[in-house]
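Before anything else, here's the structure in question.
Every protein chain but one is kept in place in this view of the complex.
Each chain gets a letter, A and B, in the order it is written, and its residues are counted from 1.
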Amino acid sequence: MSNIFFIGLSLSSILLLIALGLSITYGAMGVINMAHGELVMIGAYTAVLSGIYLNLNLFFALPLAFLVSAAVGLLMERIIIRRLYGRIIDTLLATWGVAILLQQLIRLEFGLTFFGINIKGLGPGLQKMEVPLFLSENFDVLGVTVQPYRSFIILLTIGLALLTWYIMYRTSIGTQVRAIMRNPQMAAACGIDVKKVSAWTFAYGSGLAGVAGVLLAGFKAVVPTMGSSVVVDGFLVVVVGGVGSLLGTLLSAVVLGQINGFFAILTNDIVARAIVFGVVILIILLRPNGLFGFKSR
Amino acid sequence: MDKTESKFAQKLDWSVYILFFIVVLGLPLLTDDVFWLNRISKYLVYGMLGLAIALSWGYAGILNLGQGLFFGLGAYMFAMSLKLKSYTSLQQGSAEPVPDFMVWNAEPGTPTELCCIVPGSWLWIPFQSQTFGMFMSILLPVFIAFIVASAIFRLRVSGVYVAIITLALVLLVRLLIIDAQPLTNGFNGLTDLGWLTLKGFEFDPYMVATYYLVAISCCIVMLLTRWLVSTRAGLILQSTRDDPNRSRYLGYDVASYQIFFFVVSAAIAGFSGMLYVIAAEFASPTFLDITFSISMVVWAAVGGRSSLIGAVIGALLINSIEAAVSESEIFKEAWKLIIGVIFILVVLLLPRGIAGVARDFAGWLESKSLKAKNSED
Partner (left out) sequence: MNYAITIDGLTVNFGGFKAVDDFTTTVIDGELRVILGPNGAGKTTLMDLISGKTTASSGSVQLFGKAITGESEHKIARYGIGRKFQIPSIFRDLSVIQNLEVAASKEPSVFKNLKFSISSNETDKIKQVIELTELGPFLKKTAGDLSHGQMQWLELGMLITQGAKVLLLDEPTAGMTRQETEKTAEIINQLKGNHTILVVEHDMAFVRDIAEKITVMHLGKLLAEGPIDKIEKNEAVREAYLGSGGIH
């Protein structure tokens, strides 16, 4: 029984990490970033490439991926999202375009494929990241089999969630972000530099996606399309949890992850996911603002 | 700027439609290449999908990110009928046809009967009638669209949440179709299908007659939809898009308009699913991939979301170019990148798409000619 719980928990934690970043960008800026999955993918590729060319292992890849994804996110915000302020559906569509763009850039190895150059670690094929040995072997604690890598993911996710909570609720910049979430015009009137804070918030959320990508790279194949499957899951978690509510995102990730895990054992993985989609649809129909959301923006 | 219907703009609109029909219907006169014609018929189906999106999005303000659901359902419904007509299905040694994959999926020892070879296979029984399959192609999408739309619009869910629900829905059904392997052949989809037969005439997909079947259907759907949006109901629908509250206060049950047009859009998608199966000879869960559903939105956006014919042309254009570049793997991937960029640019700069550009150009021409006339006086 605890095994089921554990699997569900590790599924939840990846979902949470992805959703955390999304929750911040969606809540803070009202932006539905369909390219969030690609930011995850970029994090994963950063891990792969830094492993190959810089000989960095997992632990160094994590902050590096954070920075790379954050930078890409910042670029996206500056060039595109800023111009679509307030137009939610257009942002959704434009970021979908960015998602395609990013996927193709990786596939085409930033255009170098045209010249016949192939960079190891890029391109349309599968890549993988080595997980440090001490994390990949299971060990026993008091009769319970512990999967260290999955435990590491859970711990890291909790850590990042706490860090995010701390930033949002205990620092002045976090207060500014929350003010912008509630009422951007008022926040601007109070002297908050909405543009700058929004941009950095978006970057932070994107950075979290990068970290999720590194973790995913440890047990999933790294391919250009790995992002698309996670972005929808992430969004559904965020929407169910409620716009702008970190707690809502957390609970939603846990609940949906658990439902998924539970039904996966009961029936199979596929039906479990279908059920989760069904649950999400019901929740959006009955409580469009999510379980903990408030109407803002 | 005056946006609406000057006489000139109306004439232009009609001439584009007529030109389109002439080209589409005249194509077989220009070539004997049935393979090429078959490809074009698939693009015409995509055109209809773009049109369905434009109807829902441009006119009703409802962004359906899961239109592939209705397309897929329509396709599967008819594919089931065609599957039962296929040679292999008739060779299983039973009185009625039994699809080959069911035999592969059956528990050893089960009699090869359509009613009970795999759990739920009796659902296939009525599909032995081709007419049933045709009706279901439209009825099932309509039925599901009606239920979904009623839930969404009566609960006054709006804007982006509608889009998210349609997205989740198509993903959900895709998973169910894949999971029901014994019934649907899962990932592999329905292949090895028979041909549509009308009054004894068999429609080989690589036949001019089949092309005309699809082309004429497409033209009729375009005309009917065009008629629909130019009625009072169409105008009222646009008002519900602009300001649903105001529409309500003028005495219109906004939800019923949204439901009606959402269902019409789904019916068009379902019908085009049927046509696709006739031309392409398969139905697959890939029809319900989100990338496909969102592509439809891209076609409509590039062509012009508020222009029915714009959306059709957008779909034709993009798919033709895609086909042209797919010879080379590299160019294919590069094209996808270009389309991504084009899409971003369209959303940022050209919200009314190519049709918008065309209309602006026509307006500019008109004002120039008016000026010229005035300066002559």
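Just so we're on the same page, a residue touches a chain if its C-beta (ideal position, glycine included) is under 8 Å from a C-beta of that chain, and two chains touch if they have at least 3 such contacts.
Not measured: the values here are computed from a predicted model.
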Neighbouring shown chains of the undisplayed chain, as defined at the top: B
Contact partner of the left-out chain, one of B:Thr131, B:Thr231, B:Ser326 or B:Ser369: B:Thr231
Touch criterion as defined above, residue of B:Leu30, B:Cys115, B:Leu250 or B:Ile321 at the omitted chain: B:Leu250
Residue among B:Asp33, B:Glu202, B:Asp242 or B:Glu329 that touches the chain left out of view: B:Asp242
Residues of chain B (touch criterion as defined above) contacting the omitted chain: 1-6, 228, 230-233, 235-236, 238-239, 241-243, 245-254, 256-257, 260
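One rule holds for everything that comes next: only the chains that are shown with their structure count from here on.
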Chain A and chain B, separation of their C-alpha mean positions in angstrom: 32
Residue ranges of chain B touching chain A (in the complex, touch as defined): 63, 151-152, 155, 157, 159-161, 163-165, 167-169, 171-172, 175-176, 178-179, 290-291, 294, 297, 301, 330, 333-334, 336-337, 339-341, 343-344, 347-348, 351
Chain B contact footprint on chain A (complex, rising order): 32, 80, 83-84, 88-90, 92-94, 96-101, 104-105, 107-108, 113-114, 124, 228, 232, 235-236, 239, 268, 270-271, 273-274, 277-278, 280-281, 284-286, 288
